[in-house]
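Working notes, beginning with the structure itself.
One chain of protein is taken out of this complex; the other chains stay put.
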Amino acid sequence: MSAVEQRLASLGITLPSPVAPAANYVPFVRSGSLLVISGQLCFGADGKLAATHKGKVGGTVSMDDAKAAARLCAINVLAQVKLAIGDLDKIARCIRLGGFINAMPDYEPLAQVMNGASDLMVEALGDKGRHARSTVGVIVPMAAAVEVEGMFEIAG
Amino acid sequence: MSAVEQRLASLGITLPSPVAPAANYVPFVRSGSLLVISGQLCFGADGKLAATHKGKVGGTVSMDDAKAAARLCAINVLAQVKLAIGDLDKIARCIRLGGFINAMPDYEPLAQVMNGASDLMVEALGDKGRHARSTVGVIVPMAAAVEVEGMFEIAG
Partner (left out) sequence: MSAVEQRLASLGITLPSPVAPAANYVPFVRSGSLLVISGQLCFGADGKLAATHKGKVGGTVSMDDAKAAARLCAINVLAQVKLAIGDLDKIARCIRLGGFINAMPDYEPLAQVMNGASDLMVEALGDKGRHARSTVGVIVPMAAAVEVEGMFEIAG
């Protein structure tokens, strides 16, 4: 087990085995040292969207639930990285996360919601998890509360 | 004619000759093997937005029209790639597409709309067309139904 997965295990997190989308896109593409991860929704370990993670943040979804949803997205991003490169210890850096929050039009604290994803990335990867980030409020597929995409630098 | 353009021709698609934006940005930038394509709207072969490709998806724009609009965006992305590198056979991989759907706030099937772009990319490029993807609902310039941006790896 990689050091990163041991750290995740100590946080009580087991990476899910993500299912590839049944479509003409793929969950990740590697180009040289760059690894691009498709936008991941806040599916739980059971592969489902919890009722508390569906809907508009600032409307029916609370800040705390939205933050937890962002954390799930980050876990799902890491699960895709593992599928792509096998060993999470090969991550040289999380370069960027893009955070898409399914927010009410007047919702302001989007950054706090996205911290749920950023915190997980640093808990898992340490300083290699410190990333550039853009966070915006949008409409997310399937009415999921949060979607997160990623870009990583892979060593070797 | 490149193999990719022959495949497009067999689908009845001729790439448009895109006009560069009259502004301080450009339709594409290459950096090493990376080629970044600016967000492309769903202009038709005549360079115009059809009435059916203007407005909110899930509102006045139907799923089928939106999917066709996403396909047009992908065609326009490829037209810019051709302008950038001359020969579409030099594409090593479509790394990523970003899909921006001009959707109603409660519209859920955004992924199905974006499949119109993803399908075109694979029809044109085969396995090299399988890309990472993020899809969100937003407000699109000029009230276009769909905007798609791209990132490609170029060989040689």
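For clarity, chains are labelled A and B in written order, and residue numbers in each chain start from 1.
The rule is short, and it goes like this: a residue touches a chain if its C-beta (ideal position, glycine included) is under 8 Å from a C-beta of that chain, and two chains touch if they have at least 3 such contacts.
All of these numbers come straight from a predicted model, not from anything done at the bench.
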Touch with the missing chain holds, among A:S17, A:S33 or A:S62, for A:S33
Just to verify: which one of A:G12, A:P105 or A:G156 makes contact with the chain not shown?
A:P105
In the whole complex, not just what's shown, which of B:G47, B:G86 or B:P141 touches the removed chain?
B:P141
Where the unshown chain meets chain B, residue by residue
21, 23-29, 31-32, 34, 36-39, 56, 98, 100, 105, 138-143, 147, 149
Just the residue numbers, please: which parts of chain A touch the chain that's not shown?
33-34, 92-97, 101, 103-111, 115, 118-119, 121-122, 129-138, 151, 153
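Just so it is clear, only the chains that are shown with their structure count from here on.
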Report the inter-chain centroid distance for chain A and chain B in whole angstrom, where each centroid is the mean of the CA atoms.
25
